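This is the structure, below, for whatever I ask next.
One chain of protein is taken out of this complex; the other chains stay put.
By written order: A and B. Residues from 1 in each chain.
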Amino acid sequence: MTIKEKGYSHWDGEFIVKKFPWWPITRYGIKLTFMRKLFKFTLPMSLLPAVFFLTGIYISERLEDFPFLRGETSQFLQINPNYFKVYFTQGFMLFIMLMIVIFCGASLISDDLKHNSLQLYFSRPLKKKDYFLGKTAVIVFFLFIITLIPGLVFFIMKLVFSGSLKFFISYPWLPLSIIGYSFIVTGFFSFYALLLSSLSKNRRLVAILIFGIYMLSDIIYLIFRSEFRSHYFSLVSLRANLQQVGAHIFGQKTPYDIPWIFSFLVLLGICVFAGFVLKSKVKGVEVVK
Amino acid sequence: MKPIVETKNLSKWYGNVLGLSDVTLQIEPGITGILGPNGAGKSTFLKLITGQIKPNIGTVKIKGQKIWNNYRLFSIIGFCPEQDFFYEEITGWQFVTSLLKLHHFSESEVETRAQKALEIVELVEDKDRVIRSYSHGMRQRLKFAQAIAHDPEIIVLDEPLSGLDPLGRRKIIHLIKSYKGEGRTIIVSSHVLPEIEAMTKRIILIHQGKIFAQGDIHYIRDLIDTHPHIISIKCSNARQLASKFIQQDYVLKVHFSSSNDSLLIETNNRDKLFSLLPSLFIENKIEVDEITSPDDNLQAVFDYLVGK
Partner (left out) sequence: MNQKNTGRLSFFLDSVKNVYSIFLSMGRRAKKTKIFFLFSFLPVVIAFIIKFNQIFSGRGKIQGIYIFSNLIVVFYLQFLILILALFFGTSVASEETEGQTLIYLTTRPISKSAIVLGKYSAYTTLVILMMSVGVLLSFLILNVNNLGNFSLYKILLRDVVVLGLGLICYTAFFTFLGAFLKKSIIVGLVFSFGWENVIQYFPGSTQRFSIIHYLKSLLPAPRTGRFSFLMFRLEPSPTGTAIFMLFLITVIFLCLACILFSQKEYILED
């Protein structure tokens, strides 16, 4: 059969690239997370530590009104970078972040793998970079609600309650620390969650892996520390690494007797590894062997 | 003939959404087609009669027994669901044999029946491949295999032809028709009228959760044939073409689009109009870009029948 005429014509229209092609992915991810009934309860609960710390800042400026809080508690009520470090790096806060990450991050890629929707994403003018950015922004959005925003609010409220710029003059770098650590902790958790989310189509399995690996790293550290009595084993623990880096960023003594940069490199290494895995795992077409 | 499936005032809703409303009917042995547009309530009806969901109001009886939580009835029922979901990590063979084991057959009988079912759907060669590597058509046939493997008396098939190529479709239709001869009750749903037409004359029309009509397909066909059809033609010289059409007595109306490059023709004899088209185009040297029939779908038929 002779084909006399080609059945297609070259498209000569203008290719319009949207400025933020990742935004619809983020918006949908955020909307989907908010649709979960349990999350509507969890998110306000996760802000309780922030409310508690904010109350501390208020009381610190009104100690004369709370005479019974003087004495032992007065140390707690000294608002300095350590106060911020405690908020950001305490184990409970990291645990809350982990739970938030499970809520909003576990299904981010695994659901796309399960429903074969990656090819739908990549059949649009969307690059892999945009896809990852869109997914990461979902986690970043929720983690910023409990890290960056409360941190900055604490700082501003401290200035407002004290009615002077003395605190800012004493610690002008503190806002940068808050921003820096918020980016590090959310960046790490985003890569960590997306890495695990890309490994399985089973959302429940991903949720357990996100939680399990975090806990496991801590358990292994505890066992080795008790056996080898070396602080270097804290590098195994995700929690310890986040605390170590956090302490340095807030200009405090690091909890483990090892250079903080090692912890930072471990976290960075995990993110780089996650990047490589994500790049190879997230494909428009899946070849089934 | 004694009805096999009986429903009485059957109603089901999901929150505020009505799935099925006040359905009372009886289904006798033979093939019964459940026809309706997407979202009409076909799947809800099939899930109710197979005991997958509980009715909010009304009752479902299979051979005189209530179906909800009456697992014993499933030794005579085979169900092919619409959804394309499987235990993806096992092979087709393991899938069929595993489900047959649940029918309490002996090991050898399980193998014989699985082999037979996979032969019927022509999946024997691929039986040892994991299901996740199956094509859509193969998955559809595998679903069919698990529904017939235990030789059930009642076979319920929810959209069994969706995703199949024309050859596969013909095979399944042939297979379903062959079961009819064995005195079984086959209930098959579809939103494609010709598909159901190829299998049975007995149909149930479901629309917006209600039984709209029940009986012989010829009745519906007659209604459809007298239904004025609209045909859209996008061409080089619409007005010249229109002048030819208005000379035909079966053309009721002709409309022009605002851009004058297409016309809508309303006719009460679609077949005659279609047979006229080629000669008209050639004789008048009209270049045609597109011919469509905007209302040639089940929804339009239903809209017409309900007088919208």
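Here, a residue touches a chain if its C-beta (ideal position, glycine included) is under 8 Å from a C-beta of that chain, and two chains touch if they have at least 3 such contacts.
All values reported here derive from a predicted model rather than from experimental measurement.
The hidden chain, counted over the whole complex, makes contact with A, B.
From the set B:10, B:34 or B:77, the residue in touch with the chain omitted from the display is B:77, counting the whole complex. In the complete assembly, the contact with the undisplayed chain comes from A:200, out of A:80, A:162 or A:200. Annotation: of A:32, A:47 or A:99, A:99 touches the absent chain (contact as defined above). Residues touching the missing chain, restricted to chain A, are 36, 38, 42, 99, 102-103, 200, 202-205, 207-209, 211-212, 215-216, 219-220, 222-224, 226-228 (touch as defined at the top). What chain B contributes to its contact with the hidden chain is residues 14, 43, 50-54, 69, 71-75, 77-79, 81-83, 85-87, 89-90, 94, 98-99, 101-104, 146.
Convention: only the chains that are shown with their structure count from here on.
Mean C-alpha position of chain A lies 49 Å from that of chain B.
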